[in-house]
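Working notes for the structure below.
Removed from the display is one protein chain of the complex; every other protein chain stays in position.
Here is chain A:
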Amino acid sequence: MAAHIGIFAVVVAVFLSICAVSSAQDLQIVNAERRIDLSSHIVKAFLTLKVENIGKNPAPEMLLAFSPTQIKNLAMVQALAITGKKKKKTYLPLDVKPTEQPDAPNDTGYYRVSFASPLGPGETVSLEVLYILTHSLEPFPVEITQSESQLVYYHDSAVILSPYLVKQQTTFVKTPSTRVESFTSIEPANRAGKEIKYGPYENRASYSYTPVIIHFENNSPFAVVEELVREIEISHWGSLQITENYRLTHGGARHKGVFSRVDYQSKRSVSGASSFNALLAVLPPRVNSVYYRDDIGNISTSHLRTGFRKSELEFEPRYPLFGGWRATFIIGYRVPLEDYLFEASDGRRYLNFTFGCPLVETIVNKLTIKVVLPEGSKDPSAVLPFTVNQDLQVKYSYLDIVGRTVVVLQKDNVVPTHNVPFQVYYTFKPIYMLAEPFMLVSAFFFVFVASLAYVHIDLNIARK
């Protein structure tokens, strides 16, 4: 078996390398525009590429290259093909997959974008690529006091890293405020207000890399959930119970020295500018029985607004979070089953729920979603638009005998863009719903029978 896999891997690798080599020679990027948004701690980059096939063979795909530091922090890459002219633009999502290249220089990482139809010789295509980076703003100074605001470094290249020749390119970097301490200037580069413009640069060879550092102020909340465990428990009696265990931290510059409540309360604008104490969770509509607590009890600072399309839970941790401070809490709620559980055409049932973290503008380092299926359900399978680690567990809950199957989905580095629906399919016979009530009824029955018997049987040895 192992040998087979090995051979298979070699074949795939050879095949891929041939593809890569051929397309690297065949494609070129006529025009590239990159807009990097640094306004929060989630870095979003939008690439608009115009790709031309200058080779002789049709090219089915192209490669996107990322530097080793970026590939490590890359949360998501999406690509859209633009067809049609200005008014009638249509966007067609393309398939994007991480890939390896054997001849990658300096550990460059790659994503492969498959075109909807292979790009014929001489043809061009316009692509919109969105990629999201986490943990890419490095605080400097590393430690700040309560009265300082937070400055961060952003490292990138002024030119787009690409395995292809880029004929013309421009990069725009948007900073959250006008306060930019410094930025590496690669002519032509200039700054206007909140925007830094690099370029236009022309005819940069493949794998060109011009490192730049931008040092700027960013006081947006660096809310990082180190670990989030969401447990979705399906009860066929009519509800879905969701319990979310958060371990939250402030991922920005570490807080140093004194925390003065007097300053924090009276001079809110200058004191603790980078700290945050309010968070917003977007919960499903028709949510009920919401609770917000931690290990030592209820936390009273939260407001719930239920709406028609979504509910919003605005809550505060027990204390404001400064750089490096941590907090743990649990949010739990219940939603009606009929909104999320459906029956597929083949008789199986499936749960359709949102992946990701309900908190807005947060990074989740490690997300675990546990879907607890009702006792007696079989053949679970999960369907997701991206790859996650999957696992099966067994959980014993109220009066279970065989235990409930738990589908565990685990993914690192999750950003709000991952909040897309996923499905878990399983088969379930409704008769199992009656198992536990029946058990209880029979247990009470036996208790009464036993007490009846006890009253009527004379256990005395000696006759009175």
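General observations
Following the convention adopted for this analysis, a residue touches a chain if its C-beta (ideal position, glycine included) is under 8 Å from a C-beta of that chain, and two chains touch if they have at least 3 such contacts; residues count from 1.
What we mean here is this: contacts and distances are computed from a predicted model.
Comparing "Phosphatidate cytidylyltransferase", "dolichyl-diphosphooligosaccharide--protein glycotransferase", "glutathione transferase" or "UDP-arabinopyranose mutase" against the UniProt entry of the hidden chain yields the protein name "dolichyl-diphosphooligosaccharide--protein glycotransferase".
Only one of the listed residues, A:Arg35, A:Arg318, A:Arg348 or A:Lys366, touches the absent chain: A:Arg318.
Screening A:Ile214, A:Ile299 or A:Val424 against the full complex identifies A:Ile299 as the residue touching the chain left out.
Only one of the listed residues, A:Ala192, A:Val262, A:Ile431 or A:Ala462, touches the absent chain: A:Val262.
Contact with the chain that does not appear here is found for just one residue of A:Glu128, A:Glu312, A:Glu361 or A:Asp400, A:Asp400. One chain is missing from the display, and on chain A it is touched by residues 257-262, 266, 294, 296-300, 318-319, 324-328, 396-401.
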